[in-house]
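The complex appears here without one of its protein chains, the remainder shown in place.
Now for chain A:
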Amino acid sequence: MLRLTAERMGSLLARRAAMPLATSSARMASHGHEVATTVDMSKPLYYDRKDTPLPDRAYKDVLDTADKGLKQKEKGPWGQLSKEEKIALYRIMFCQTYAEMKQPSDEWKTVMGGIFILLGLTGLIVWWQSIYVYPERPRTFDEEWKAKQLKRMLDMRINPVEGFSAKWDYEKGQWK
């Protein structure tokens, strides 16, 4: 019985281990600009956040010659900038627009799925524990004992004004 349970748990763990790997690779594929080198956290960082609009630095901080030329043109009157140039300047400063940030994703399905799988696993563990770990059931839970306990509480007049014994009719010997 123990070996059978371990096998079941083993297959469940394999499925659980494979799932986050699959989803993380999917997420990595969508992020083309993620770098593998370590980030210097002492310098201002760039971030895309819906709640904090203006990041600590521009998105592109190393500009090639075309972008440098554009930045020079930005110092002049903006009416002279074409629509494409304005968009290019925006994309130098920011990675994603608010519309892009707000795009819904399917992450909630992964989260809910993970929650349910783990809940199920916990349920199995608790069930196994209830059979192999729990001590003997106390005698105070037997129906006969509980009936005697109830009668004793009524005899002692527990909470006779508004509570327990107030609901018992002592003349008729039944609940009110």
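Operating definition for what follows: a residue touches a chain if its C-beta (ideal position, glycine included) is under 8 Å from a C-beta of that chain, and two chains touch if they have at least 3 such contacts; residues count from 1.
The working rule: contacts and distances are computed from a predicted model.
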Missing chain's UniProt protein name, "Kynurenine--oxoglutarate transaminase 3", "Eukaryotic translation initiation factor 3 subunit I", "Ubiquitin-like 1-activating enzyme E1A" or "Cytochrome c oxidase subunit 6C"?
"Cytochrome c oxidase subunit 6C"
Of A:63, A:112 or A:156, which one is in contact with the hidden chain?
A:156
Even though one chain is hidden, which residues of chain A still touch it in the full complex?
152, 155-157, 160-162, 166, 170
